[in-house]
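A single protein chain has been omitted; all remaining protein chains appear in their positions.
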Amino acid sequence: MTVPERPLRWGMVGGGAGSTIGDSHRRAARYDDRFELVAGVFATDATRSRAFAGDLLIAGDRRYGTWEEMAEREAKRDDGIEAVTICTPNDSHHAIASAFLDHGIDVICDKPLTTRTDDALDLVRRQRDTGLVFAVTYNYTGYVMVRHARDLLASGELGAVRLVQVEFASGWAATLLEAEGHRQASWRTDPTSAGASSVVADLGTHAQHLAEFVTGLRVQTVAAELSTLVRGREVDDNAHVMLRFPGDVRGLLWVTMAAPGQLHGLRLRVFAEHGGLEWAQEWPNELIVRPLEGPHRSIARGSPEMLPAAARASRMWAGHPEGFFGAFGTIYDDAWSAIVARHQGSDPGVAAPDLPTVDDGARGVLFVDTVVRSHRRDGGWVDVPADVDGVTPLEDP
Amino acid sequence: MTVPERPLRWGMVGGGAGSTIGDSHRRAARYDDRFELVAGVFATDATRSRAFAGDLLIAGDRRYGTWEEMAEREAKRDDGIEAVTICTPNDSHHAIASAFLDHGIDVICDKPLTTRTDDALDLVRRQRDTGLVFAVTYNYTGYVMVRHARDLLASGELGAVRLVQVEFASGWAATLLEAEGHRQASWRTDPTSAGASSVVADLGTHAQHLAEFVTGLRVQTVAAELSTLVRGREVDDNAHVMLRFPGDVRGLLWVTMAAPGQLHGLRLRVFAEHGGLEWAQEWPNELIVRPLEGPHRSIARGSPEMLPAAARASRMWAGHPEGFFGAFGTIYDDAWSAIVARHQGSDPGVAAPDLPTVDDGARGVLFVDTVVRSHRRDGGWVDVPADVDGVTPLEDP
Amino acid sequence: MTVPERPLRWGMVGGGAGSTIGDSHRRAARYDDRFELVAGVFATDATRSRAFAGDLLIAGDRRYGTWEEMAEREAKRDDGIEAVTICTPNDSHHAIASAFLDHGIDVICDKPLTTRTDDALDLVRRQRDTGLVFAVTYNYTGYVMVRHARDLLASGELGAVRLVQVEFASGWAATLLEAEGHRQASWRTDPTSAGASSVVADLGTHAQHLAEFVTGLRVQTVAAELSTLVRGREVDDNAHVMLRFPGDVRGLLWVTMAAPGQLHGLRLRVFAEHGGLEWAQEWPNELIVRPLEGPHRSIARGSPEMLPAAARASRMWAGHPEGFFGAFGTIYDDAWSAIVARHQGSDPGVAAPDLPTVDDGARGVLFVDTVVRSHRRDGGWVDVPADVDGVTPLEDP
Partner (left out) sequence: MTVPERPLRWGMVGGGAGSTIGDSHRRAARYDDRFELVAGVFATDATRSRAFAGDLLIAGDRRYGTWEEMAEREAKRDDGIEAVTICTPNDSHHAIASAFLDHGIDVICDKPLTTRTDDALDLVRRQRDTGLVFAVTYNYTGYVMVRHARDLLASGELGAVRLVQVEFASGWAATLLEAEGHRQASWRTDPTSAGASSVVADLGTHAQHLAEFVTGLRVQTVAAELSTLVRGREVDDNAHVMLRFPGDVRGLLWVTMAAPGQLHGLRLRVFAEHGGLEWAQEWPNELIVRPLEGPHRSIARGSPEMLPAAARASRMWAGHPEGFFGAFGTIYDDAWSAIVARHQGSDPGVAAPDLPTVDDGARGVLFVDTVVRSHRRDGGWVDVPADVDGVTPLEDP
């Protein structure tokens, strides 16, 4: 792959004033100086959108009022954007992503991909039809030690995986924030905008994707219970999910946004025949490996032990911590590799094998769908559809 | 309560040469110098039993060959034992405990109380009939910070409990030890001697009892899956159990003896309205409290923050760690208080309110029974019997 | 302060191909999108320098072969650089910085400021004469929790400081790397280029600056021993320094680059009347506070407890770790604030009170000088000059 002479021209939909996630996308995009922000729409109100675009030093004629306008006009420019990031509320992803795909623009989209299963499946089909790059920002798999863990398991050194315990136990919504006008809490706890399960869509898909990414196994069947820890809340905010993977591998997934006192809480433990490993997002620069025999080990990001994919994603010596933006930046790097490969006629999937794609995004939506089905059957075991074909969307309850 | 002029005269059944658990009972019993070992039977082979009793400096005429002989002869002596500890294989507890109760001797028994539900219920009835002290050594609730956690929740400072996550993820049997002649592994993995679920009986009851002790809540309903992580093993060695408590409180219990690389792995996390707490047996001298607001706190055993019951169970300044034997010793202390109270005509339950009793032991057996029932129904929700009356014993599969 | 319409135009001297520190400067500079790299000289060899400038997408006419040329030509351009970063070997800082100051360009310079005391003092005088911004990248004081610690102590909540224990115990040069041709090790262990004490200059000044920054106290007197842990090495690689601060405050500073197995190892502990605090660079997102009474606390970066300066330097929610580049980026942010203030006629010191300046840099050089004097007097107590006036430079040994 030839490294292009300039960063990719890049635009954003969403992530305006006060949006931490929007800010994170911008930091991630320039972490390795691969993307240059040249266009955007940042608010539903056109005036506010343009004002914020000005704050970001975007040229006046590329400060848009609507995403429809942005998609259409950027597609016509010679120097139009080569990629767009979508970080709007989840129920709008489908329409916006469709529009940019229709205009031939590669897409980077927040997760969960959509709030409805049929929308997710439709985006998969559109991506297949267009051949465009469609990245979904499961950003935690950008962490160096996550990639090291994946490759350590893949190396066979620890033998076959037997058990997967994953949790994303956050406390950000441990009180009835929605009653106090908290913006993010409000839409995430509104049954109509949050989708079938807010907490599984928002946090559970990260946990499911992380577990599958690291183990290389896919959840086959689930038995789930959704519950509401904060009294007065109208949606579930806690999920317990028992998992079965192929080959008699078992697992447990716990996600909540309402565990008082927790900060972030994403943690993965995998047990294989010859040892276990543990990684937690709050201390991301180490991977604990506990061999069946011999002392527990702490493998440091940046150390000579790094396997190749981890070494590539590490930017600094061991002992000098990297954080959230670095992991997020790695997803953007992967997206950049995929897009540049496509421009140069190569296979994006080969150029960026670790990039989470629309298929991963759709799988997350199917996982949410399946968890909800199991919950509605009082925790009975339900299969996760193996692929997107022939899936019957979840009905409203 | 008047403190008696001498330690209680005490005997043991089980825990002979090479038995770590037997050694632990003896260390626990003398930790606070409350019990003096004066009689015992330590092996099924009378010669080996008497030899080991000699090693323990027990007088010649009290080195017994069988527990039947010991119960009968000790009961007749003026200076006969005032308490007996039973730490034999689980399926023998019922017969031995019954014999000592019949002879009017207070009992301290390992958990699980029995391998069969009807045996457990029978022991409850016998204890009720005799009024003797019957302690069950759920030793982890003897840890100081466990008692502090219990009283911190009971104080209401953290509000009502919402969620309970407990795990006992050990790695002691992470390979097919039973194929190598490992003694403990052999009887624990033999379907006939291990009971309905070896791992739930052995480790799960500790986790269930710890969770109930700390929260003051009792598991009401479970949905469970048992599985076998070590290929070739004939019993389950991993259990995932979803829990419902009264008042819409939810929980998750995970126990395994087969997680490679794990050492002990007992850990409890409780989330209440105004904060969460976490305790792990491997670092028992601190309790992590994470308030809804403000920084996370590490409360040290022995510090001035100790609530009364914890302060009583702490024997050393903060910063000077206490360990496993100290916690175990606290259970013995409680048993001592109960026995002395009985001798003096007081209520043992008032004198030793934290002592785990035969009721707790039976509840553990019912918990195992219920988990197995749920598993046999493919994870369907099953109620744990609220008390021992009217329970139908589990049938063989 | 009015936020300017564009990032500052910025150039670099040093930090070329393969330089991790050069890469760190570039990441730091764009972390908050405050600087745009438009010119540079990156190697002593002009061809290699220009090639690397091309890799960085710098325009052809601003890919310089020497820093003399760069200073002169950039100063003449209407769109010339507004700041230059110097990250060349330490003994070249003085000449390069002088040249850019002479051309009216604000300077950002690596530490140690110089290898010779008189050079450091000369730079202080030149900065005073020109009134330009002269930042020195003591990057560790850019960490959020370092600033929180400083303000927590300044708030008086913990009372007066009594004791300061600081260490920077790295293992990067724990073998005789210089014998294997390791580039950085070679110049750092060459007595002629490393200055009077390599390890004190390189790591010790970070530790001294961190301790002084957090406590607001300045080291008054030192008693030191330099030693060489790696056999065969020609310079010291370990330093033990006893510290006295005004007001009968005591301290200890330990720095090494040769502690086998250590990764980074910068750690600060401060004890004040009512409690202690601890911070370590490898886990930078928390500050441990141990009050005289009550439980130990872990204060999380991004939490509501953040004091104002810390809150300003934090860019992400608690639980989502920030790392080395973020801290470094904060130094660049401060430099940006100072430079913009100067452009707008305000006082840079008011606009960026936390920015380490040439005075801090010179103080570090004086600290090195004083430590070496003490060592040469077999550890006798020697005063650190209170300011740069009247200082007699250290003679060669």
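Some observations on this one:
Read from first to last, the chains carry the letters A, B and C; within each, the first residue is number 1.
Heads up, the rule we're going with is that a residue touches a chain if its C-beta (ideal position, glycine included) is under 8 Å from a C-beta of that chain, and two chains touch if they have at least 3 such contacts.
No experiment lies behind these values; they were computed from the predicted model shown.
In the complete assembly, the contact with the undisplayed chain comes from B:Met316, out of B:Ala17, B:Met316 or B:Val350.
Within the complete assembly, B:Ala300 is the residue of B:Ala99, B:Ala135 or B:Ala300 that touches the hidden chain. Between the chain not shown and the residues C:Ser19, C:Thr256, C:Gln281 or C:Thr370, the one that touches is C:Thr256. Touching residues on chain A toward the chain that is not drawn are 289, 293-300, 303-305. Residues of chain B that touch the chain left out of view are 5-7, 20, 23-24, 26-27, 30-31, 33, 57, 170, 172, 262-265, 281-285, 300, 303, 315-326.
Residues of chain C in contact with the chain left out of this view: 158, 162-163, 165, 169, 171, 174-175, 223, 225, 227-230, 238, 240, 242, 248, 250, 252, 254, 256, 258-262, 271-276, 289-292, 296, 378-381.
We adopt the following convention: only the chains that are shown with their structure count from here on.
Closest to the protein's overall CA centre, chain by chain, comes A.
The distance from the centre of chain A to the centre of chain B, each centre being the mean of the chain's C-alpha atoms, comes to 43 Å.
Taking each chain's centre as the average of its CA atoms, chain A and chain C sit 36 Å apart. Residue numbers of chain A whose C-beta contacts span two or more other chains: 262.
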